[in-house]
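Can you read through this structure? Questions will come right after.
Missing here is one protein chain; the remaining ones are kept as they sit in the complex.
Note that the chains are named A, B, C, D and E in the order they appear, and that numbering of residues resets to 1 at the start of each chain.
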Amino acid sequence: MHDPNATPIQLVPGNSLITKTPEEGRMLAIKMARLIIKVTQPDAAVRESLRSVYAEDAGMLIAIGQTVATEFATIAAANNYWK
Amino acid sequence: MHDPNATPIQLVPGNSLITKTPEEGRMLAIKMARLIIKVTQPDAAVRESLRSVYAEDAGMLIAIGQTVATEFATIAAANNYWK
Amino acid sequence: MHDPNATPIQLVPGNSLITKTPEEGRMLAIKMARLIIKVTQPDAAVRESLRSVYAEDAGMLIAIGQTVATEFATIAAANNYWK
Amino acid sequence: MHDPNATPIQLVPGNSLITKTPEEGRMLAIKMARLIIKVTQPDAAVRESLRSVYAEDAGMLIAIGQTVATEFATIAAANNYWK
Amino acid sequence: MHDPNATPIQLVPGNSLITKTPEEGRMLAIKMARLIIKVTQPDAAVRESLRSVYAEDAGMLIAIGQTVATEFATIAAANNYWK
Partner (left out) sequence: MHDPNATPIQLVPGNSLITKTPEEGRMLAIKMARLIIKVTQPDAAVRESLRSVYAEDAGMLIAIGQTVATEFATIAAANNYWK
């Protein structure tokens, strides 16, 4: 899914799963999910056009929620749930 | 999926995964799932129109259940299952 | 997904993930999955009409199985797998 | 998803997640997945008609595999992976 | 999903989740995912016809990847990640 000729994209901002708070962990989960889409579809114009598709499609919004939940599960475990 | 110009949305209410009871944990899971949809589709009017779509679509209701189940798994682990 | 004006719905029957047996854990998983649908679609008549949709749709029945499996994973872990 | 008037269905055969071998664990995962479908659609004739649908639909066969994989993950953990 | 009259199919090759390497673990994950499809659709001719469907359908290929990833998660945990 990665075009080797594309400008390298950082897939994990800060190259760490550790965050100070659950809120920051949640933001990281969203970013990581978005970056997989970016690396699979590197064309910003295409991504922008797709945004209007998924942002108005109930099923796709739910699916985004599922993906973010899965990413967040990993980040939360990495941070020992910020306990 | 996050519009940087939008008013910041708190993604984890209370900025903690710890809850007193499973019931409260379940409510948090629902809220966290909803907030991902909110941050992806910040327009309240659009979200409201989509609600009538997913609330009457059996497949989407099941998919919402899947997402909440995934969020809840993380919250339950964070709380050591309230044991 | 929660209508704040609706009668409160108990999301976790007994407010506990602990059950005596795997069988009871499985029943709890089914109930918890159903309650998310109930809280998202509080209208009993609509839910009843949707039941005839998903109960005769192979794909939706499989999806329900996926959701229950995910809920059950959490309940089973909470009970240390009833060992 | 459970019709309270239906004959009770045992959801976890043997009421235990413990099996002697991975092979038996895999069979239990298949049975548990099937029993959720049975409890959601108690009519055997309808289930039989749906079987011919999903058994010839590539997407549904893959989805069944996903559900069984999720059930099996729980059973495998319950058995400490038969180590 | 299992036809009791069919020739028994071994669901876990070698009846063990333990493999020497991650590579072998990955191969086991693929085999286990395929065997669930085989036990659900025992007719080899039907399975062969479905292969040409999913092998040329982007969405189904992604779904197969999801199922294998789930099986692999269990196998990897069983092997303590081959550390």
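Note that a residue touches a chain if its C-beta (ideal position, glycine included) is under 8 Å from a C-beta of that chain, and two chains touch if they have at least 3 such contacts.
No experiment lies behind these values; they were computed from the predicted model shown.
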item: Missing-partner contacts on chain A, residue numbers; value: 1-2, 10-12, 15-18, 32-33, 36-37, 39-41, 46, 50-51, 53-54, 57, 59-60, 63-64, 66-67, 70-71, 73-74, 77-78
item: Sites on chain E contacted by the missing partner chain, in the whole complex; value: 21-23, 25-27, 30, 33-34, 54-59, 61-66, 68-70, 72-73, 76-77, 81-83
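What we mean here is this: only the chains that are shown with their structure count from here on.
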item: Path length in the contact graph (chain A to chain D, fewest steps); value: 3
item: Mean-CA-position distance for chain E and chain A (Å); value: 28
item: Centroid spacing, where centroids are CA-atom means, of chain A and chain B in whole angstrom; value: 16
item: Junction residues of chain D - those touching two or more other chains; value: 33, 54, 57, 59, 63-64, 66, 70, 73, 77
